[in-house]
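Left out: one protein chain. Kept in place: all the others.
Up next, subunit A:
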Amino acid sequence: MSQTIATPPTVRLDSDVVGKPISRPEGPAKVSGAAKYAAEFSVTGPLWYGYVVSSPIAKGKITKIYADEVLAIPGVQQVFSHENVPSLAWFDRAYKDDVAPGGSPFRPLHEPEIMFSQQPVALVVADTFELARYAASVLRIDYDVAEFNTNLEVAAPKAFDAPKGKTGFVPPPKPKGDVEQAYADAPHKVAGEYVHHAQHHNPMEMFGTTVDWLGDGKKMKIYDKTQGAPNVQQYIAKIFGLSKEEARIISKFTGGGFGSGLRPQYQVFMAVLAALELEHSVRVVMDRSQMFSMGHRPHTVQDIRLASDDQGYLQAMEHNALAETSQFEDETETVVNWSGILYKVPNSQFDYKLTKIDVNTPADMRAPGAATGSFAIESAIDELSYKAGRDPLDFRLLNYTYTDPTENKPFSSKRLDDCYHEGAKRFGWDQRNPEPRSMRDENGLLVGWGVAAGCWDASMQKAAAKAVLAADGHLTVSSATNDQGAGTYVIMTQMAAQTLGLPLAQVTFELGDTEMPEAPVQGGSWTANSVGAAVKDACQAVGKKLLKLAQKMDDSPLAGVDFEDVQFADGHIRANEDISRSVAIADILAASGEAKIEAEGKAGPNPINMLKYSMHSHNAVFVEVKVDEDLGTIHVTRVVDAVAAGRIMNPKTARSQVLGGVVWGIGMALMEEAYLNNDLGRYVNHNYAEYHIPVNADIKKIDVIFVEEEDDIASPIGVKGVGEIGMLGVAAAVANAVYHATGKRVRELPLTIDKLL
């Protein structure tokens, strides 16, 4: 596997650390086990364990809980359920977290009603984990079972327009022109229905919370698995009526999240409830099957109609989506808009509807909505390219747009065309025989080559950071952000070191504690630019203080120089005009006599830029598959993913994000599906053995190319983020390659063996 920065537009200095492939500072702690995850922290006193009891039914009501039988077991401390949970916050809005969709959030242990299978119905707390699990297994509960429906098709007639309510949700673009007429008149057209089913995030680390009960009053340390400690803090504080100090959330490492940890999960509620009620340290960890009780990528059915003229110019585009949501919340994703952003079409219309079934509320999952929409539109574009007799790559370039057609705005930057060119060159696309079923390998297997594109938001969120420069010259920067494995620790360290011109070894970045300055949940690919800009701002503020102190020194060589006219490099502040006019930071600190110099920094979206520009990252994915036609087996043997996502802060960790995204996309394409049993109203393959994600043997060669963009509009530090973009297009490119190999178009994911028989 290799990776390159294609045609870097920015000149790099040798002394720059941003943009270098620096290894994660926390890596050794992770591989040696020293890095502690939420369920691994020790507590001050003895620890009790809570085990969650999940509902076996999809809908109905609890009529009786035989808690006494379980409480009689020596070592069982308490059984919590709706019967004995103290009255907590009155209004359900207290349960709304920062990223909750519209509707009424689920309130754990609040009432006897069951709204989805595997709903948590009780928490058994005992002296040991084993005992808690055993006691939970014998807790008898009677239910009144009600009729339910978990089938999207059955609920489809009750579909409704997806409502606003969730931050970041963009309703479908307005219609343009006359799609019906244009479609009727066009010589080439395709119409298809594209389907994928529920998928669960399944990070390695199970959701877990350890509450360290510190004794005095209500002070606790809450170690939680989350993608955003501040979001959990406000949730817990509101529900339990705690102050922010009392609800301190710590989350140093997150063993994968992919969106499942954006919203607070029920184990944190359970653990805090038990700790407060029992005045004791408590740990609650979900089991693997319970990881299927939370949100999931919603089952979505998409209808697309596309038409082009004789030369292949798109004339009409219609993209409609119908997705499931729960009975109590309206989870929305941005699904169909991407089609309108990617292609120039005179006549277009879009629709996005939801329908309610008896499941838990779906949740954002890696590139939410875009992964869904991209599979459908990029498959349909591919189909139309064959109809129009054009190479699928040429077809995309022909219909390329330099402005965002949905908002009639220029892009802040867009080098998708270079992604296509660089990717095609690396892949060897010009060797492709356009005819389906025309290519075979030396063993006689059918070979197919497919391409697809992707698009994601480059968005900024409000974020804050604090920088503290100690007298010994060590810089510590902190922000209550998260690192679910993305590389936040290292890129923020680089950003801080670069801003103050310090060696990396002299800089530490800390995160995941609500006592630190607030940061948004880690999602949406916005951490690198939002927190990165805040870190830069904080470090610059320290830099300004340093300059002032330097100017107070006797015969300061920097006397009278403005902050804009100095540079921080090699541990010195130097005048740009004459770098021999310089003062060592160590000398400034020594002369000042200060114990430390500290400052806070902030960043946030720029509303003016947002009005004027459309800001997105893009990618182009090239895939080779080999298909054994008789047996229906598909193997992805080669992938090139060319990504344009602004400036790449660290090509090593960014590449890892993209590699992970490609693997994710291969899983989505070939095997991922939560099997929903509509008789039981329940996902049934709730373990790693039967819910299939790729293993090493499924993954062959993956090439990552970064096509860098210079973009100080999308973000003050030029960064767009790479968390989601890498996976986009992968599923469609696989399906397109399978078509090229076999002549068979599969519009339903995953492409399991049976679909090719």
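We adopt the following convention: contacts are C-beta pairs under 8 Å (C-beta built on N, C-alpha and C of every residue); 3 or more make two chains touch, one makes a residue touch a chain; residues count from 1.
Please note the rule applied: contacts and distances are computed from a predicted model.
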Among "Cytochrome c oxidase subunit III", "Xanthine dehydrogenase family protein subunit M", "Iron-regulated ABC transporter ATPase subunit SufC" or "Multiple sugar transport system permease protein", UniProt-listed name of the chain not shown: "Xanthine dehydrogenase family protein subunit M"
Among A:K252, A:R283, A:K626 or A:R747, residue touching the chain not depicted: A:K626
Residue in contact with the excluded chain [from A:Y49, A:F80, A:Y95 or A:Y134]: A:Y134
Residues of subunit A in contact with the chain not shown: 56-57, 117, 130, 133-134, 137, 289, 441, 443, 445, 626, 628, 630-633, 635, 637, 670-671, 673, 675-680, 682, 684-687, 689-690, 692-698, 748, 750, 752-755, 757
